[in-house]
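Note that one protein chain is taken out, while the other chains of the complex remain in position.
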Amino acid sequence: MKVAVIQFPGSNSDQDAVNGVRVIGHQASLLWHKEESVGDADAVIIPGGFSYGDYLRCGAIARFSPVMQAVKQFAADGGLILGICNGFQVLCEAGLLPGALVRNRSLQFRSEHVFLKTIAKDTPFTGGVADDRLLRVPIAHGEGCYFADEETLAGIKANNQILWQYVSQQGEANDDANPNGSLENIAGICNQARNVAGLMPHPERACEEVVGSADGRAILESMAAWLDKGKSAEAA
Amino acid sequence: MKAKITITPKKAVLDPQGKAVQNALEHMGYAGVSGVHVGRYLEIEIDGEREAVEKQIDEACHKLLSNPVIEEYRFELE
Amino acid sequence: MKAKITITPKKAVLDPQGKAVQNALEHMGYAGVSGVHVGRYLEIEIDGEREAVEKQIDEACHKLLSNPVIEEYRFELE
Partner (left out) sequence: MSDPAITPELIEQHGITPDEFEQIKVILGREPNYTELGIFSVMWSEHCSYKNTRKLLKGFPTKSAKVLVPAGEENAGVIDIGDGLAVAFKIESHNHPSAVEPFQGAATGVGGIIRDIFTMGARPVAAINSLRFGSLESAEVRRLFRGVVAGISHYGNCFGIPTIAGEVYFDKSYEGNPLVNAFALGVLRHDQIARGAAKGVGNPVFYVGPATGRDGLAGAAFASQDLTEESADQQRGAVQVGDPFMEKLCMEACLELLATDAVAGIQDMGAAGLTCSTCETAARGGTGIELKLDKVPQRAANMTPYELMLSESQERMLIIVQKGREEEVQRIFDKWDLPWAEVGVVTDTGRMVVTNHGKVVADMPAAKLADDAPLYDREAKEPAYLADVRAFKLEQVPEMEAPEEVLENLLAWPTIASKNWVYRQYDHTVRNGTAVFPGSDAAVLRVKADSIPGGGVDANEQVPEKYLAMSCDCNGTYVYLDPYEGGKIAVAEAARNLACSGAEPLGTTDNLNFGNPHNPELFWQLKEAVRGLAEGCTVFNAPVTGGNVSLYNQNPNGAIDPTPTVAMVGLIEKPEDITTQWFKDEGDVILLLGAAIDTEDPLLGLGGSAYLQTAHQLKTGTPPRCDLSKEKQIHTTLRGFIQTGCVKSAHDCSEGGLAVALAECCISNHVGRETDSLLGAEVDLGEFGNARVDVLLFGETQGRIVLTASEVNAVKIEERAKILEIPVARIGKVGGNKLTIKGDGFRFAWETERLHDLWFNAIANAMK
């Protein structure tokens, strides 16, 4: 798979995303925020960081950059888009994902490893995650508390759009396991069409044992596998 | 002229900052505090016709300055 | 009653947030924006005598709600 990783001013996990994709044996390169097309990319990653300083609201300003118009089109055409941390916030601000991310309940930044339970398996981002395998990946955010109004939340659940929940090491989605106060321990979701997903944790920072965990690969590998299937389907 | 914009979290949205401030106030012995809401305040110096500006600011509030999913806004021009 | 408090960065102090918003507005094609300041807005529900409350809120603003080193505040009671 060929992944374009968006580089906003203030992105700081952009190179991590590029490396993560390369580590699992695929191609990735940075795409400057002033570009107006995503080129020949098979998938787009909107990386972590503080786009435009995260002033006003996280992701609020990035949403208006030229490249985001191309990303919206890419999404409309069914392209795969993964928003990580700040990228998740950008996608919500841009309306490509429902809900919003607000200040952590602790009012403090949180940097630690968490355990993720994969809920919906029928998506390009989760297809390769073995049943009830928990993923241990780092979080690093100050505004990762997922919120959506009741109606929206009901819709998300009805459509099985919750991809990952924060859980304990034993797999329970309880309060202790929730690092930021997210509704229903939500760590990541996808859109109705299931081609756009966002999560607060950083799978791209968990792709090699030497940095403490390789569990994040499962998510990137799912995307690659899904794209391959698509290609071979076309071929056939 | 000057646009004064206040943006507040919708009632449904949990407002941990508001809670924290309320606790702190009670801690400091301020009695009778029944609710605290924390939002954002913006001042924008902008020139143009009143109507035009009004339209612009309202649009900016809707598109950029506030997030309709979680926030409400109001503004006045001076 | 309700205290409406606005807290803004002192003029002398750098306001990177205001600058960022101003740039964004310009990029979005809003003309004539000559300055933006971003601060905080608080609403506090509190009961008591007007004078007493006034004193309390002023004190709270100074001690807790604002950072007098870099911010200034004003409030009204309703």
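In this document, chain identifiers A, B and C correspond to the written order of the chains, with residue numbering beginning at 1 in each.
Just so we're on the same page, a residue touches a chain if its C-beta (ideal position, glycine included) is under 8 Å from a C-beta of that chain, and two chains touch if they have at least 3 such contacts.
None of the values given here were measured: they were computed from a predicted structure.
Residue in contact with the omitted chain (choice from A:R63, A:R103, A:K117 or A:H202): A:H202. Within the set A:R22, A:K72 or A:K121, the residue that contacts the chain not displayed is A:R22. Only one residue from A:F115, A:Y146, A:W164 or A:W226 touches the chain missing from this view: A:F115.
Residues of chain A in touch with the missing chain: 9-10, 12-13, 15-16, 18-20, 22, 27-30, 48-50, 52-55, 108-115, 136, 138, 140, 142, 166, 168-169, 176-177, 179, 202, 204-205, 207, 210-212. Touch with the hidden chain on the side of chain C covers residues 12-16, 19-20, 23, 67-70.
Keep in mind that, in the parts below, only the chains that are shown with their structure count from here on.
We define each chain's centre as the mean of its Cα atoms; on that basis chain A and chain C are separated by 34 Å. With centres set at the average Cα position, the gap from chain A to chain B is 29 Å.
Our note on geometry: chain B versus chain C, Cα centroid distance of 10 Å, whole angstroms. Among the residues of chain B, those touching two or more other chains are numbered 40, 64-65.
Within chain A, contacts with two or more other chains are made by residues 56, 61, 64. Interface of chain B with chain C (complex): residues 6-8, 21, 24-25, 28, 30-48, 56, 60, 63-65. Chain C makes touch with chain A in their complex at residues 16-17, 20-21, 24, 27-28, 38.
Residues 56-57, 60-61, 64, 92-93, 99-100, 102-107, 145, 147-150, 181 of chain A touch chain B in their complex.
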